[in-house]
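The complex is shown incomplete by one protein chain, all other protein chains being positioned as in the whole.
Residue numbering begins at 1 within each chain, and the chains themselves are lettered A and B in the order written.
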Amino acid sequence: MRIDFVLNGERVSIDTDPLRRLIDVLREEFYLSGVKEGCGVGECGACTILLDGRSALSCLIPVGKVQNGEIVTIEGYRKSDRYRILEKAFAESGAVQCGFCTPGFIMAAEALLRKEAIPDERTIREGISGNLCRCTGYNMIVEGIKRASRMGKGLW
Amino acid sequence: MKDREEKIGDTQERVDAPEKTGGYVDYIADMKFRGMLYARTLRSTRPRARILSIDFPEIPEECFIVDRRDITGKNRVKMLVDDQPFFAEEVVNYVGEPILLVVGPHKGVIDRLISEIIVHYRDIKPVLTIEEAERGHSQPIYGEDNCFASYQILRGNLEDAFKQAAFTLEDTYGTGYQEHIYLEPQGMIGVYENDRVTVYGSMQCPFYIKNALIQGLGWPGDRIRVVQTTTGGAFGGKEDYPSILAGHVAFAAIKTGRPVQLVLDRTEDIEVTTKRHPSIITIKTAIDKQKKISAMDVEIKLDGGAYAGLTDVVLQRAMFSATGVYRVPNIRVRGRALATNTIPNGAFRGFGSPQAFFAIEMHMLSLTEKIGEDPLEFKKRHMLRQNDYTVTGGKMREEVKLDEMIELVVKMSDYRNKYKKYTRDKNPMHKGVGLSIFYHGCAFTGSGEKEKIKAEVRLKKQRDGKVEILVSNVEMGQGSQTTLRKIVAQTLDIPSTDVLYDNPDTDRVPDSGPTVASRTVMIVGFLLKKAAQRLKEEWVKATEVEVKEVYKQPEYIRWDQKKFEGDAYPVYSWGTNVVEVEIDPLTYEIRVRGIWGVYDIGTAIDKQIIQGQIEGGVNQGLGYATVEVLNREDGHLLQGSMTDYIIPCSMDFPPVESTLVDNNYEYGPFGAKCAGEVPFIGAAPALASAVQNALKVTIDRVPVTPEYLLEVMESED
Partner (left out) sequence: MVRALRPKNLGEALKALDKERVIVLAGGTDLMVSRKRWSGLTPLFEKPVLFIDHLDALKGVESDGNCVKIGSACTFTSLLENGEIPGFFKDVLSQIASPAIRNIATIGGNICNASPAGDTLPILYALNASLVLAAVGSSRTIAIDNFITGPGETVINENELVKEIVIPKDEFNVFFYKKVGARRANSCSKLSFTGLARVVKGKIGDIRIAFGAVSPTVVRSREIEQKMKNKSVSDIEKMLPEWSNSYSLILDPIDDQRCNRRYRKKISLRILEHFLRSLN
């Protein structure tokens, strides 16, 4: 099936099995390896992307579902001003250790801040509750998102 | 040279943060080589069986079967003893044991072939539990008695102390499995070219892998190269298992002449890689007429799984933690590690000591209940002090700052008031508070650093003034890319950005030992500091200079491995935790309300990185203590996916309020001791103590699940 969608701001078209996992299409056809596979069953959030502006797990989405949709991965998002704020805030907060979960957290943070530019602690924790991290214990990530929200006033 | 004065310990942004955050870094699953093939493993579905025959479908020309016949060297994974094969021979010993690989260009074809290969087994009665392993079996799995290791520590006169005791108390504790769930599953790529093999992958110990390949291939070391790729968490889980995977991709690359990638899916990773050892620990204590502990008789049993792996050393560390931070004049510690037909267990942050500390800390509570003394006062009365003797009769040379640390943690958490209130009150909300005290012996056990590792580091100054760190230790999330750079930069008084440190490549770096045992900063960092000091003296502008440092054991260390006597560790890091809980009176779900910690890790090379180790370690420890349930039935894991094996999420635990107490160590860089593992250890006993305080029942195992609490509460009624 031919599937047309917008990927990181560009129109793309691909002829492939619509039941393929979006994560495989992104990684193998578009070489977007910032989308990580941590579990493959929707538990860890390492493969989080934005689909039509909302967070989604690319390991659970058959690519046929994104027909005419808009997808943003970390590779697209990292060109934005918002990303630069998040990157800096994460680094300053010590939110990054092994890094495997980090791009997923960044995408979840963007989805969260888009909904609520100045989230309280509970909203942040709830917003990233589908992203698992085994290194940091989460608190420094929560801190990073708070910091980004402060630093990026007006951006979200 | 530098634009501003920096102090060691000051937070510096991690050098690896931006590239990881933006998804710029390739982990092993992201790497592709021209003509690369994929490999998938056919694994045993039986806990114990003889392989009678294997039926193969027609194998397409571009596909390969790689099995034990392709092993040119010895079919044993080099670890402490040679018992574990790369590929099963006649017998399989656990569910998930590798039998062969199917290798090819198309995953779909490989998958089909795997499903069409039929292995004919004749089942052998498996040994599935510690009890079965001890009871004896017609065919032991290991040696004569299913025992991987058996040790005893004996000090003083146990018999007399028990005879003269005012009373004695015996408790038995159980701890479960724990799975690492590093977020990046394990994986390797093997490349064969110009008569050499290169293995790339996610790992902690490049030279363990190199040595395993030397033995497995039967090749000289100069034909083997191991390169670490950015590693997405490890926690001990990538200490020994990667050697097996590396063997697999190396054999496959040589056979096929093409690069071969083997990356585990998460479910496969959970089902076949090492776990934290389940334990059964019995402590019997004699209390004298002055209400002091006069003797302890401890028995530790670990479930080692099907192969020896690192179990022997894990058992030793458990034994060296058996009496906790307490002074016990007469001691017997017996340890046994048993073989069962289950996944081989291995290293996991804490390495045997979390099991032992859970048992001793809970037992101390149990003793105070019997005596009727405040638990903290009772613990304080028995705490080790400078110049006391450790469990193995080594001298505690360093200043023990536990009094100061406890006062701090008590103040931060308001422990005393809370303890009084929750103990006295009817407590309908089931609130409770618990305090744990613990240590972690830094670096390798006994004389391991001197006898086995013999670390060597190098620093290479380039013409342009930049200095490269050449060590075999890896960044796996714990921050060594930043901390080791800082140590060198500050010593040389140059900016951190002028210090280079790539992921290790065994062709380029000396063997500075594995990235384990919280040794990287203290041992390797200290060698780097010495090297940097020499380089500073020998610094010549616009010239290449290389300096080398080799580990020398500090003079004071005395260790007798045969007698198990002396300084089991060069020095200790210490900690104390308070955890406050509230337990749902309807469901017995545990809500952690507060976590406090004070640590003595010598000095921090980077305070934020240490905070990360504390937060992450405590979170893992609380996971171990509460939600991380992993059981097995007939040798199969019951929670074999991330849907069923639960690790904490962002909603589960509050932040850790922590602080550090400085206690410079002469043989650590800038006074640093070890930090990676110690934060894990105190979490489970503090949590369990808090639950015990809240519910007024005895907690004798982890994880403390609501199901377990229901059972305990009902048996109390």
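The criterion applied here is as follows: a contact is a pair of C-beta atoms (placed from the backbone, for glycine too) under 8 Å apart; a residue touches a chain by one contact, two chains touch by 3 or more.
Predicted model, so just to flag it, every value in this text is computed and none were measured.
Asks: Considering the complete complex, identify which of B:Asp265, B:Asp288, B:Glu546 or B:Glu657 is in touch with the unshown chain.
Replies: B:Asp265
Asks: Would you indicate which residue among A:Glu43, A:Glu75 or A:Glu143 is in contact with the undisplayed chain?
Replies: Per the contact definition at the top, the residue touching the missing chain is A:Glu43.
Asks: Just name the one of B:Asp16, B:Glu97, B:Asp312 or B:Asp652 that touches the chain not displayed here.
Replies: Among B:Asp16, B:Glu97, B:Asp312 or B:Asp652, only B:Asp652 touches the chain that is not shown.
Asks: Of the residues A:Leu26, A:Ala56, A:Ile71 or A:Ile145, I need the one that contacts the missing chain.
Replies: Of these options, the touching residue for the absent chain is A:Ala56.
Asks: For chain B, which residues lie in contact with the unshown chain of the complex?
Replies: So the residues of chain B touching the missing chain come out as 38, 40, 107-108, 110-111, 263, 265, 586-589, 627, 629, 631, 638-639, 643-644, 646, 648-652, 706-707, 710-711, 714.
Asks: Where does chain A touch the missing chain, residue by residue?
Replies: Residue positions of chain A that touch the missing chain: 1, 17-21, 24, 28, 37, 40-43, 45, 48, 51, 54-57, 59-62, 64-65, 67, 108, 111-112, 126-127, 129-132.
Simple rule for what comes next: only the chains that are shown with their structure count from here on.
Asks: With chain centres defined as C-alpha means, what is the inter-centre distance between chain A and chain B in Å?
Replies: Here chain A and chain B have centroids separated by 31 Å.
Asks: Where on chain B is chain A touching in the complex?
Replies: Within the complex, chain B touches chain A at residues 11, 13-14, 16-27, 29-30, 180-185, 230-235, 265-267, 476-479, 608-609, 611-612, 615-620, 641-643, 647-651, 653-656.
Asks: Could you list, by residue number, the parts of chain A that touch chain B in their complex?
Replies: 27, 32-41, 43-44, 46, 73-75, 78, 83, 86-87, 90-92, 94-103, 106, 124-126, 128-142
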